[in-house]
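Just one protein chain is left out here, and the rest sit where they should.
The chains carry the letters A, B and C, assigned in the order they are written, with residues numbered from 1 in each.
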Amino acid sequence: MNKVKVSIVGSTGYVGAELVHGFTSHPGIEFMYLTSETFKGKKFSDIYPVFRGVCDKTLVSTEEVSYETIAKDSDLVITALPHGVSSKVVPELIAGGCRVIDHSGDFRYKDLSTYEKSYKLEHPHPELLETAVYGLPELYRDQIKAAKLCANPGCYPTCSILALTPFLKAGLIEKTGIIIDATSGVTGAGRKEKLEYSFCELDESFKPYGVTGHRHSTEINEQLSFMAGDAEGKSVTAAFTPHLAPFKRGMLASIYCRPSALFENVSTDGVRDVLEKHYANEKFVRVLPKGVMPDVKNVNGSNYIDITGVYDEDTGLIKLFSAQDNLGKGAALQAIQTFNVMFGFPEETGLGTLTRGV
Amino acid sequence: MNKVKVSIVGSTGYVGAELVHGFTSHPGIEFMYLTSETFKGKKFSDIYPVFRGVCDKTLVSTEEVSYETIAKDSDLVITALPHGVSSKVVPELIAGGCRVIDHSGDFRYKDLSTYEKSYKLEHPHPELLETAVYGLPELYRDQIKAAKLCANPGCYPTCSILALTPFLKAGLIEKTGIIIDATSGVTGAGRKEKLEYSFCELDESFKPYGVTGHRHSTEINEQLSFMAGDAEGKSVTAAFTPHLAPFKRGMLASIYCRPSALFENVSTDGVRDVLEKHYANEKFVRVLPKGVMPDVKNVNGSNYIDITGVYDEDTGLIKLFSAQDNLGKGAALQAIQTFNVMFGFPEETGLGTLTRGV
Amino acid sequence: MNKVKVSIVGSTGYVGAELVHGFTSHPGIEFMYLTSETFKGKKFSDIYPVFRGVCDKTLVSTEEVSYETIAKDSDLVITALPHGVSSKVVPELIAGGCRVIDHSGDFRYKDLSTYEKSYKLEHPHPELLETAVYGLPELYRDQIKAAKLCANPGCYPTCSILALTPFLKAGLIEKTGIIIDATSGVTGAGRKEKLEYSFCELDESFKPYGVTGHRHSTEINEQLSFMAGDAEGKSVTAAFTPHLAPFKRGMLASIYCRPSALFENVSTDGVRDVLEKHYANEKFVRVLPKGVMPDVKNVNGSNYIDITGVYDEDTGLIKLFSAQDNLGKGAALQAIQTFNVMFGFPEETGLGTLTRGV
Partner (left out) sequence: MNKVKVSIVGSTGYVGAELVHGFTSHPGIEFMYLTSETFKGKKFSDIYPVFRGVCDKTLVSTEEVSYETIAKDSDLVITALPHGVSSKVVPELIAGGCRVIDHSGDFRYKDLSTYEKSYKLEHPHPELLETAVYGLPELYRDQIKAAKLCANPGCYPTCSILALTPFLKAGLIEKTGIIIDATSGVTGAGRKEKLEYSFCELDESFKPYGVTGHRHSTEINEQLSFMAGDAEGKSVTAAFTPHLAPFKRGMLASIYCRPSALFENVSTDGVRDVLEKHYANEKFVRVLPKGVMPDVKNVNGSNYIDITGVYDEDTGLIKLFSAQDNLGKGAALQAIQTFNVMFGFPEETGLGTLTRGV
C-alpha cells in the first residue's frame, strides 16, 4: 500500500516534535517536509537530540519550499503555527489540493464574532469556519472522515469537553454554573525563551494565570453549547481557570456542576454509569474504576484521557475529573487519531501501545 | 527578660521540624523538651541534618519524661500529634499547668457531632471544645491572648477561610455554592514511609484526592459559617476538593463564589478593595497588586499568605486565589504567630524576615 | 509465525513494569505469566494504571503456578528478583527447560569469590556462573545467541563499560587510575516504601551514596578487565562513586582516565574517532557530535546510550560521558535487545522507535 505523504509546517515547537514522535511508530505514513524557519538546513535531531537515529530528516523553510509545493507533494499537511498565521497559511495549502489538520485557534469556532472577540483578530477567511471540522473524533468522527480541514481542539477544551459531553448531551446537568478548574504542565506554554518559563522561576511553583478571558473559555463554551443541543453555541457559560504546575507534560481538569431534574437518583455510581455507557466503545477514553482518580502521570506520552466522576452528597454537586497529556490527547496525538479517521486507518494505529510506562 | 519555656511533643514530623526552624530565630524562647518516641536519645540534627549546629538538642521520649513533667517545666507545649492522640494528651498537659497549642483536628470544632462525624472518633474531652480557641490570629486575636488551649487550624482551612472571610463577614457573597479547589505540596501528607508518597510515584504527577468527605471540609464550613454570622456553624456548605502536586511545600486555593445583592457595582477593583481594607493592618496577609497572582514559591518558608481576587464578567463569579506555605502559615509558623499573641510578643517576632528568598 | 512465549517473574517492580512496557510494542511475543506474590489476582493495570487498556493481564503468584509450570509453558522467563533469590529460582527454571534472562547480580560474575565477597552470600549454584552469558549484546552478541541463561548487566556497569570498552580493547588508556563518577534517577532504587526515597526527602536534593564498596564496582571491574584482555578479570580497578539525583529515570557516567603510550597524538577528535569507529554498526549506541553532551532526558524511555569524549589538554586526561535510561538500556529494554538476539529477531524489534519525545 502506498504510504500517506505527511508534512508538518512548524515542526520544531513542542507540538511539532510530538507529532514527529507519534508518527515515527505509524506504519502508514512517510514524512515529506518538516518545516522550520528558524532551523532550516539542520536535522530535526539536531534540534531534539532525543530523535537521533529515529528522525534525522533535514528541516526546510517555506522560503525554500513554497506552500504550493508542500501542498502538491503532500496528502496531508499538519500546521503547528501561531493563531493569526494559520488563518493565512491554511487556505493556501487547501487551495493547493492537500488536506489539513491545523493546531491553532483559527478554525475551531463556528461563530465568527466569538473568534474575533476571543483572539482580537479579523479572520481573513471566515468562509472556512463553516466547512472546518472540529477535530475531536469522539464528537465528530463522521464529519472528520471526509473533512478537508480539521481544526485540532485546544488542550483545555479537549480535557473539559470530553468530561462534560455525556451529561450535557443527555441533559443530566444544568447548563449554567459549571466551573472548570484546570492545571497544565509547562509544555503547554510552548517552546519559548521567556524568563517566566525558566526552570528557576517555575520549579517548586504553582499559580493560576489567565483567570479571566482565557481564549479557551469561548472555545469550550461553544462546543459545550453544541453538545447541549444549542446550535447557536451560546447557552453554556462555564467558568474556566487555568493553573501552571511544575511538570513538563500533563493536564488535569476538575469540574463542578449540578445535576438537573432529569438525573434521577443521582449518585456516584450513577455518574460513573453515564460515563461508562457513553464511552463504552471509545478506545482512548478510559473511565476509571470507582475510587481511582486521574493522574497526569498515567496518561503522559499517550493519547489516553482518563475520566471519572463523583456525586458529593454534602453539596449536591457532581465533580468530574479528567487527565490527559497536553501534548498527547491535548494536541499532537489527538491529531494522529484524527489523521487515522481521515485516511481510513484503524483509529489506534501507531497509538495503541504508546504510553510512557513507569 | 526570662525566656518563655517551650516544648514540642512530636517534634520530628515535618510540622515539628518547621516549629524548630521557626523558633530558632525567635529571641524570646528556649526549648525545654523536644519529644520523639521513635528517635529518643538521638539529636534533633541527626534526624534533620539541615539543623546541625543550629539545633542539636537531644530528643526525649514521653516514657522518660512524663507529660506531667513536661507541663510543669514548660510555659507552652506545642503538640504535633495525630488526631485521636492529641485529644488524650492535651488535657493531661493542661491539667499540668502549661498552655498548649495543638496541631491536630481534635480541638478545632465547636460542634461535637461535626467533629465526631468527621473524624469517626468519640471525643474523650468534649468539654475542651468550648474553651479551646481556634488559633487563627486574624480571626480570634483577642481570644487567643488569654487562651489556655489554641487549636492550630488545618492548612486548607487557613488558606480558604482567610480568602473568604472579608466577603462573608460583610455579606457580600452568597453563602451557598462556594467552591474551593485547592492544591498542596507533598509535605502536607506528613513524613511517611508510604509508596504513594515516594519520589517515583509523585514526580511528574498531579491528581485530586479525598474528593468527597475530606475532614477539612467540615472545619472550613464551621468557621465560614461563624464568619457569616451563623453561631450554629451550619449555614455555609462550600464544596472542597484537594489535589496533590509535585512540590515539597506550598498550597494554593482557587475559590469560586457569587456576589450577593449587597455587593454594589461588583468589579475586580471592588473585590480587591474589600480584601485590602479588611487586611490593611495584618502583617502576614499580603493582598497582591492587581494582575499579580499568588504563587506558592513566593510564600514558601514564610508565614505570609498572599491573596487576590477578580470579578469574572462573563460568568458573574468572583474568583479568589490564596497561597501559603502549608507548613508555614498553614501550620508551624502560624503557631508561632499565635504563640506571639499568647505571650505578648509583637506578632512578627521571629517571623518578620523569614522568607525563602529566590 | 508462532509468537515467543514470555513470562516475567517479579513483574510489578519498576524493571518488571518497563519490561511490560517495552514488550507491548513487540510483534513477536505473547505474555504467558506475569507473577507477583504481593499483588496476585489483581490486574497488572491495577498496580500501574498507566497500562489500563494496554496490559490488563491478571497477576499470578508462584504458589498458584509453580516455577516448573512457568518453565514448561514459556520459551523465555525473565526474572526480576532480588539477588540471593534469583540464584535459587533461576536454576529451577532452567531445569524446567526454558531459557532465562535474569536481572539480579547472581549470575553476572565469572569469579565466584568476587561475587561472594561483593554480595556477602554463598552461591548455591556456582556451576552456572561459567555458562551464564553477560547480557550486553555489544560485547557478547555471539554467545548470547545460544545462551541458556543471560545475566542482564547492572545499570551502572552498562553505562560505564560501553564508554570504556573501545579504549581498553585497543589498549589506548591506562588500566589503573580510572575514575567513574555516576548519577542515577530514583527508579534505580526500586519500588520501595522507604522514607529515604520519599518525595519530600529527595525533591531538591542531591548526594553521593555507597561511596566505597558498592557492588557494581566489582561487576564493572571484572568486565573492564576482560575488555582489557585480562582473562582473570582483575587488572582494572576503576574507582566508582554513585550519586542520587531528583529525577525518576536516567543515568549519567562521567569517566576520567589517562591515555596510554599507544594513543598517538591524543586529541578530542581522536577520542571521538575511537568511539565512532567502534560503534559504527551499533544501533543503540549513539556517539554524539562534537560539542554535544549526553543528557538523560535524551535517552529516557529508550534503549539508547549516548556517549561522547574529550581530551583535556590542561590535565592530560580523557573524559568520557555516557547517558542511558537506567530502566531502559540499563535494565529492561536491554533485556529485550538481548531477547531479540537470543530468539533471532532483528535487534531493534520493538525498540527502534521507542523514545520519550519532548
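Of note:
Here, a contact is a pair of C-beta atoms (placed from the backbone, for glycine too) under 8 Å apart; a residue touches a chain by one contact, two chains touch by 3 or more.
Keep in mind the model is a prediction, meaning the values are calculated, not measured.
The residue touching the chain not shown here, chosen from C:Glu127, C:Asp142, C:Glu193 or C:Asp312, is C:Asp312. Of the candidate positions C:Cys55, C:Ile173, C:Ile307 or C:Val358, contact with the hidden chain is made by C:Val358.
Summary of contacts with the chain left out: across C:Asp73, C:Asp230, C:Asp295 or C:Glu348, the touching residue is C:Asp295.
When the whole complex is considered, the residue among B:Thr237, B:Asn298 or B:Gln337 that touches the unshown chain is B:Asn298.
Among the residues A:Arg191, A:Arg258 or A:Lys283, only A:Arg191 touches the chain that is left out of the figure. Panel shows chain C; residues 177, 179, 181, 183, 200, 204-209, 211-213, 217, 237-239, 241, 243, 245-250, 252, 254, 256, 268, 293-297, 300, 310, 312-315, 317, 319, 321, 323, 358 of it touch the chain omitted from the view.
Taking the whole complex into account, chain A touches the unshown chain at residues 14, 186-187, 191-195, 197-204, 246-248. Where chain B meets the missing chain, the touching residues are 14, 17-18, 20-22, 24-25, 48-54, 187, 203-204, 248-249, 283, 286, 288, 292, 295, 297-299, 301-302, 304, 306, 327, 352-353, 355-358.
Quick note on the criterion: only the chains that are shown with their structure count from here on.
The pairing of chain B with chain C is characterised as same-residue: of all residue numbers used at this interface, over half are used by both copies.
Each chain gets one centre point, the mean of its Cα atoms, and the points for chain A and chain B are 39 Å apart. Averaging C-alpha coordinates per chain places the centre of chain B 47 Å away from that of chain C. The set of chain C residues that touch two or more partner chains comprises 14, 187, 203-204, 248.
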